[in-house]
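One structure, as structure tokens, below. Some questions next.
The other protein chains are all here in position, but one chain of the complex has been omitted.
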Amino acid sequence: MSDTRVPSGIAGLDSMISGGFSRGSANLVEGAPGTGKTTLAMQFIYNGITKYEEPGLIITFEEFPLQYYHDALQFGWDFKDLESKGMLKVVFSDPQTTLTEFDKIDGQFVSLVEEMGIKRVAVDSMTHFESMLIDQVELRDLERKFINSLKREDVTSILLRENDSLLGQVGEVTSKIPFIVDSYILLRYVEVDSSIDKALLVLKMRGSDHQKDIRRFKIGGHGVEVEAKFSGREGIMSGITRHSPQDAFVDAFGKK
Amino acid sequence: MSDTRVPSGIAGLDSMISGGFSRGSANLVEGAPGTGKTTLAMQFIYNGITKYEEPGLIITFEEFPLQYYHDALQFGWDFKDLESKGMLKVVFSDPQTTLTEFDKIDGQFVSLVEEMGIKRVAVDSMTHFESMLIDQVELRDLERKFINSLKREDVTSILLRENDSLLGQVGEVTSKIPFIVDSYILLRYVEVDSSIDKALLVLKMRGSDHQKDIRRFKIGGHGVEVEAKFSGREGIMSGITRHSPQDAFVDAFGKK
Amino acid sequence: MSDTRVPSGIAGLDSMISGGFSRGSANLVEGAPGTGKTTLAMQFIYNGITKYEEPGLIITFEEFPLQYYHDALQFGWDFKDLESKGMLKVVFSDPQTTLTEFDKIDGQFVSLVEEMGIKRVAVDSMTHFESMLIDQVELRDLERKFINSLKREDVTSILLRENDSLLGQVGEVTSKIPFIVDSYILLRYVEVDSSIDKALLVLKMRGSDHQKDIRRFKIGGHGVEVEAKFSGREGIMSGITRHSPQDAFVDAFGKK
Amino acid sequence: MSDTRVPSGIAGLDSMISGGFSRGSANLVEGAPGTGKTTLAMQFIYNGITKYEEPGLIITFEEFPLQYYHDALQFGWDFKDLESKGMLKVVFSDPQTTLTEFDKIDGQFVSLVEEMGIKRVAVDSMTHFESMLIDQVELRDLERKFINSLKREDVTSILLRENDSLLGQVGEVTSKIPFIVDSYILLRYVEVDSSIDKALLVLKMRGSDHQKDIRRFKIGGHGVEVEAKFSGREGIMSGITRHSPQDAFVDAFGKK
Amino acid sequence: MSDTRVPSGIAGLDSMISGGFSRGSANLVEGAPGTGKTTLAMQFIYNGITKYEEPGLIITFEEFPLQYYHDALQFGWDFKDLESKGMLKVVFSDPQTTLTEFDKIDGQFVSLVEEMGIKRVAVDSMTHFESMLIDQVELRDLERKFINSLKREDVTSILLRENDSLLGQVGEVTSKIPFIVDSYILLRYVEVDSSIDKALLVLKMRGSDHQKDIRRFKIGGHGVEVEAKFSGREGIMSGITRHSPQDAFVDAFGKK
Partner (left out) sequence: MSDTRVPSGIAGLDSMISGGFSRGSANLVEGAPGTGKTTLAMQFIYNGITKYEEPGLIITFEEFPLQYYHDALQFGWDFKDLESKGMLKVVFSDPQTTLTEFDKIDGQFVSLVEEMGIKRVAVDSMTHFESMLIDQVELRDLERKFINSLKREDVTSILLRENDSLLGQVGEVTSKIPFIVDSYILLRYVEVDSSIDKALLVLKMRGSDHQKDIRRFKIGGHGVEVEAKFSGREGIMSGITRHSPQDAFVDAFGKK
């Protein structure tokens, strides 16, 4: 891990993280179903290729590559074309194979990374590692081993993880990965005025400063767009915001 | 899954989901007892047949077809008649058989879908898959396999699932299906002024934009009718709303 | 189940449920100890006999018939007399026997129902089925089987169930019966101004519209009396109400 | 159980329960440590003897009779003297023996009740039955059997039960006894203005009307004294009250 | 246990408990780490020796006597000196030995108490009894047996117990000891205006009246000092106080 920044190219996000992720870092992105984890990961890979000339690898454990091509195309990202140009590889695999082939010096993933000059990796998702073992201590070892093998290849990675919490208060971490990775980003649903907004939050960023704002974001026609803070609202991380009292007074009586 | 829209024909719902579900998509609808899951599914099938000429299939694991004929007739939907015209099939089955006969190329359900030209499927309910196995990893595999076999037939499906939460705060997902499906709709009870209203919410919609409003809905004489947002209310997803403070001030003192 | 209404004859309740329960329907009534479940069930049976000439059957798994005679008499309902006239039967049984004798064509309960022309049945309580088996899937099957056998006899039934929640927020259903029955009524304790009121709520009513109000009710000299909504109160289903803010302002400053 | 009232002789309590408990009824009193359960039970027995000439029996499973003599004397109740006059018996026993000797026609407790003409019984406490068995269904049977044997002797009983909740919200019943007994009284700690008050609440009273107020009570020099409701307070059953908003306005600005 | 009072000599505490603990009573003091349990117990023993000429015994299951000497000296209490004068004994032991040697007539602890004329005992802490057995019923028996053996020696004891709750709402008792002992004192952390205060609360006091105030206390240069109530605050036992609304109005607008 070095101090060079690896920009995500995602509007609003890079400015929160000092211009980008650290080169060679492992970055955890967690969210409930539909919060946009996969979109964010695809965008990180796509921008890496098209804006920064960094070849990318997407490893998927559940969806077929076809689904990725289709979903990416919704945002105008032609993954098939990038694959044909040798800049992208979308691989359907399983956690055990992925672990093994990243761990061995001549493993398939190691070879792939080296041959293609892969600089960015997205893993969708770390949740599937949890189905391999029951023992929590062994699981942590295994996750750390995998993350270390990514770092050995000096790739900058986004590791997705499913978060079961739809709208409840942010409570406990449900995995030990947040303690191991270099940064930890949470995507959350938030109720605001009888609507469901999305919030993005950088909780951890090792070795550099970062913005602590809880930001609104949306999935627009060009992917993830990170917007401003939630103003006049309290309790955002409870999932169900309330008007801050000042805001309520001002709304009712006008500003002093 | 393609980008053509498959309208539900349900007042207010289609406008929330860009005109309809994606053709070939699997769509999860969850709710507590009495929230109207089955009505919504029957309506999707009925409208498919009568408004869009798309033959439909209802697979039920607990109620007999007779109950469906009866309940549908309350809304003026003559399911027996549609069955006699070859446009509808209501089948009482079990999860294991359903899985097998959708998975094999010459399976009974596959044949049925192809012979009748079925375009829409409703499954009532996915909850019964959970009684087949205890291992959560195996269950997820099985659910994904079933959903994939539906997609292979290019039918647009509504998958119902029972949600045990009556009025508590929306907390964690209680199944992994929301992570697998293309869209996820929640039906909820909500306390408003000493009454119980119903709320509909589209939490996830893959590959297209959708409205994030939490909408009131009711079961009227013609089925589900999706209405406006809850105005002047906070905490809707907590199950027990409260007046937003502005609303309370305005109510008491009049508008500024 | 048909669309004819079977009135409970309980003041205020029938108007909430379009005039009564559906003929042949199974109706679940849940409540904490002392909320008045048994009174409501006895009243449904008593009114059936005396107002609508429908013979009734009460099946009890814990209390002896003597207790019922005694309790009913408090409200002026002479159950012994009705039994002597062949219009009522109070039977002490157990879940297994009840299940078996309702399931066989020539079962004792089936015979009883047919000989006496029973039209209404009360079961006190479904909770005791839960002591028969541990497996939740088997239990659901068994409960559904029992409910189906009641429907086969075309009796309209009230099924009582104990709810352990005294004053906490209405949270999750604690049984799968609410998903199986035709209607689901909750009786709840509610704290209001340093007193404990009772609230009645119809959460589900299959095949017909119903009022969604959360209503105050009391056990008076003539049994259950359903009264008006809780006005000026929020959080009723949390068990511990609070003044709605408007109400509080008005109380303190007078109405605008 | 008959409709004659058996007064507790406790100031404020009898007026809440139509003059007293039903003759022959079993009455559950639950509370956290230090709420005054034992005092209330001793007072019921003492008043029975000295005010209503009804001999009494106290069965204890943990404390020795000496402790009772001592504690009673604090309130000026001379238990030793009453024992010597044949009006009172304090017995140290265990649940199994108690159950057996109340169940047999010539059991020791049955004989004792009949010989002394016992009319009131206090059991301290039902909690110890829970250490006999693990199976919840068997436990319920056993508790019901015990309660029935008390009723067969036509004694009016107060059954104490320990409640582990110190100040949390009244949530679920932690035993099935509330469903079996004729009345259910809760003693609770309540935080009010940086002090801990005590609250008494009659949740259930079979076969007669009762007051639903949540009342303040204290343990004074003469035992339990039930006082007025908590005025100007909300959330009493949450354990931690808050000022009702009106009360707060009035306090700050004076009454309109 | 007699009615003579045994003063703790702790400023503010004795006035809450009618001048002191009952002679011969067992008194439970519970608190989170750092709340000052051990300081309170040492002070009770130290004051007993120096102010009331009652020799004292401290039994410790985890810390060595040296730590006690050191910690006591911080408050100016010279425990080594008191030991040399035969007025104090600090013993490092284990629960099993303690139990046995207090239970036998010629047990080591019994002999020690009788030889030294011990009047006060502190046990640090009862929590370690919980590591001896898993069965809750056996544990309760054992704890009661131990408490009874202390009472047989007519010593007045303070029994410490660790409470895991740092700042959450006071909920359930986590042991059965509160039901057995003569008094029950809680030490709690409380958040007030972005600081952590300490609160002391006497929940139970058998056989005598006591103050029910929730009092602020601190650990000063001379040990525990119990101060006044928390004024203008609500929700103290929730761990996180809030301004009472009146207080807030007054703060903002001045007093009426």
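As written, the chain order gives the labels A, B, C, D and E, with residue 1 at the start of each chain.
By our rule, a contact is a pair of C-beta atoms (placed from the backbone, for glycine too) under 8 Å apart; a residue touches a chain by one contact, two chains touch by 3 or more.
Owing to the predicted nature of the structure, the values given are computational and were not obtained by experimental measurement.
Visitor: Of the chains that are displayed, which are in contact with the missing one across the whole complex?
Guide: The omitted chain makes contact with A, E across the full complex.
Visitor: Out of E:154, E:191 or E:227, which is the one that touches the chain we can't see?
Guide: Residue touching the chain left out of view: E:191.
Visitor: Per the definition of touch given earlier, which of A:85, A:104 or A:212 contacts the omitted chain?
Guide: A:212
Visitor: Name every residue on chain E in touch with the hidden partner chain.
Guide: Contacting residues on chain E, toward the hidden partner: 32-34, 62, 67, 70-71, 74, 131, 162, 164-168, 189, 191, 193-197, 219-221, 239-243, 245, 248-249, 251-254.
Visitor: For the chain that got dropped from the picture, name the residues of chain A it touches.
Guide: Within chain A, the residues touching the omitted chain are 1, 3, 136-137, 140, 144, 169-173, 176, 178-180, 184, 201, 203-209, 212-214, 229-231, 233-238, 244-246, 249-250, 253, 256.
Definition applied: only the chains that are shown with their structure count from here on.
Visitor: Can you list every chain that touches chain B and also touches chain D?
Guide: Intersection of chain B and chain D contact lists gives C.
Visitor: Would you kindly give the rotation angle relating chain D to chain E, two copies of one sequence, based on a CA superposition and rounded to a multiple of 5 degrees?
Guide: The superposition gives an angle of 60 degrees.
Visitor: For the two copies chain D and chain C, is the contact made of the same residues on each side, with over half of the numbers shared, or of different residues?
Guide: Different, since under half the interface numbering is common to both chains.
Visitor: Report the inter-chain centroid distance for chain B and chain E in whole angstrom, where each centroid is the mean of the CA atoms.
Guide: Distance between chain centres, rounded to whole Å: 59 Å.
Visitor: Could you state the distance in Å from the CA-based centre of chain A to that of chain C?
Guide: Chain centroid spacing, chain A to chain C, equals 51 Å.
Visitor: Mark out which residues of chain A touch at least two other chains, giving numbers and ranges.
Guide: None at all.
Visitor: In graph terms, with chains as vertices and touches as edges, which category applies: line, ring, star, complete, or other?
Guide: Contact map by chain: line.
Visitor: So, with touch as defined above, which chain pairs make the list?
Guide: Result of the pairwise touch check is A-B, B-C, C-D, D-E.
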